[in-house]
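Working notes for the structure below.
Here the complex is missing a single protein chain, while all its other protein chains stay put.
The chains carry the letters A and B, assigned in the order they are written, with residues numbered from 1 in each.
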Amino acid sequence: MILFAEQTLNGLQLGVMLFLMAAGLTLVFGIMNMVNLAHGALYMVGAYLATFFFQETGSYLLAVVLALAGTLAVGVVTEVVALRTLYERDHLDQVLATFGLILFFNELIAILWGRAAIYSSVPAWLSGHLELVAGLRYPLYRFVIILIGLGVAVGLWYVVARTRLGMLIRAGASNRTMVAALGVNIRLLYTVVFGCGAALAGLAGLLAGPIYAVQPGMGELVLIQVFVVIVIGGIGSIRGALAGALIVGMVDTLGRAFLKPMLATVLSPTAADSAGPAIASMLIYLLMAVVLAFRPEGLFPASR
Amino acid sequence: MSEALLEVRALRKSFGALLATDGVDLQVREGETHAIIGPNGAGKTTLIGQLAGNLRPDAGSIRFLGEEITRLSAPARSKKGLARSFQITSIYRDFTTLENVALAVQSHAGHSFRFWLPARRDPVLVGPASRVLDEVGLAERKGILAANLAHGEQRQLEIAMVLATRPRLMLLDEPVAGMGTEESQRMVDFLGTLKGRQTIVLVEHDMDAVFTLADRISVLVYGRIIATGTPAEIRANPEVRAAYLGEDA
Partner (left out) sequence: MNRRTVLLIAVLGLLALVPPLAAAFNQPFYLDLLRRIMIFAIAASSLNLILGYGGMVSFGHAAYLGVGAYAVGVLAHHGIHSGWLQWALAIGGSALVALAIGAVSVRTSGIYFIMITLAFTQMLYYFGVSFQEYGADDGMRLAKRSQFAGLIDLGDATSFYYLVLALLALTLYLLHRLVNSRFGLVIQAARSNEARTRAIGLSPYPYRLAAFVIAGAICGLAGALWVNHTAYLSPEIMNWTRSGELMFMVILGGIATLSGPLYGTLALLLLEDVLQGWSALPKWVTEHWQLYLGVILVLVVLYARRGLAGLVGGRHE
């Protein structure tokens, strides 16, 4: 039971991080109609910058601020220099160009910090465990991630639903020519949206650093999971991103933790040993296939 | 009185709060040219969309050749003989004129799961396509890439593709849209040659074309048909004059 609660929290933590990535990406998909594979690169940049600045300055909070600012800067520069022309192009061009960017970024990171994984640490005041309920001790750091993620979700909801920027975002999603005709600077809007997405990816990356491996190429593995999240949740909607992310986070974590023992009750130990992890790693994709079969537009697609 | 080829009953379609089609009743008889006119925003595009199979009505029924087709997909309707042309030219820009029409012929010449023989040289496809193009007046333009045709010629190509599918009913969405006076006249003349041989539902803004070609006219205002009758009846109808024709005719 304790184990189950722990894994559920882990699932929530993974879900929340996937949400941070998915939120920015789904907005770029929905509003700018652009496929951006380089989103994973921004995640990687966030992780590396945070690790680097923490080591250099010794102050975790300063490192976080610098990492976010840095990722935002990288994102905006990339958008202005390389991605702007892609908004008008077809999806194939976008995929290929951002694919080229991935190669570029991965190698750039490798030049600066080498190909081996680097060690990213949690500051002392965030390490340790929380006693949530009697007998259930959970790492403080992971718990904080969950809180941050949910906080961001609420914040995003507020921005999209209640502010002028959010209104522009929603309007731009349904009719960008009209919005432009009304005198809104579409280019600026796009850059802002992209920048926000970049910052969120950077945040996900810097939070992920201490938990997952920090190495070149770390972004792409997460990115594919984020794609699954968006397909399940529906393109263009924050709500879909959250739902999809939590579902994927839970299914993946709980699957990896419990599928093998569950299979072991019906199969032989050796069979369960190989089938368990194999199926567990495929679980979210199978889930995606099921959702696609019944609701190809996702669970909460952005209404048009 | 010939049986209705196309029978639309109580068709209803809303987009959120907007009621685009508000209980439309329509009967189109075989061999007639039936025009649908109405002011902008009357819901003509939505109606065409539902007739052609691109939009699902919320309520009501559409019967074609005695069969219920309300839920049938657009390709299936085409296979049954309900062909449409588009208001905004929708052709294959990177194919030649002949290839465009040949594709239309192909879709109604058995299945297309043939993987070996070159289709562009197949006389079964090219022959009829060529003849249709001669008929509509594009005989000299067969080898030209469709993107390089003049606008009026592209509209002719739209019609050719409709004819090539040997339809039982032609649904023409503003066939003379964007055409100059001379071109429009040629198109109207051509459509006139089809009268009686083809059943045509014609959605048009150009009143000259409408009154020349139509056997009957239905007037669509705010999603409802307010009157159906011969051109003379419609012209004289006070409701129609008030709602639409105004100083015209």
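Simple rule for what comes next: contacts are C-beta pairs under 8 Å (C-beta built on N, C-alpha and C of every residue); 3 or more make two chains touch, one makes a residue touch a chain.
Remember, it's a predicted structure, so these values are computed and weren't measured experimentally.
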| item | value |
| --- | --- |
| Touch partners, limited to displayed chains, of the chain removed from view | A, B |
| Hidden partner chain, touching residue among B:Thr165, B:Ser184 or B:Ser218 | B:Thr165 |
| Contact with the hidden chain (one of A:Leu61, A:Ile111 or A:Met262) | A:Ile111 |
| Residues belonging to chain B that touch the chain removed from view | 52, 54, 73-76, 78-79, 83-84, 86, 90-95, 99, 103-104, 106-108, 112-120, 122, 161, 165 |
| Touching residues on chain A - with respect to the absent chain | 29, 33, 35, 82, 85-86, 91-93, 95-97, 99-108, 110-111, 220, 224, 227-228, 230-231, 235, 274, 277-278, 281-282, 285-286, 288-289, 292-293, 296 |
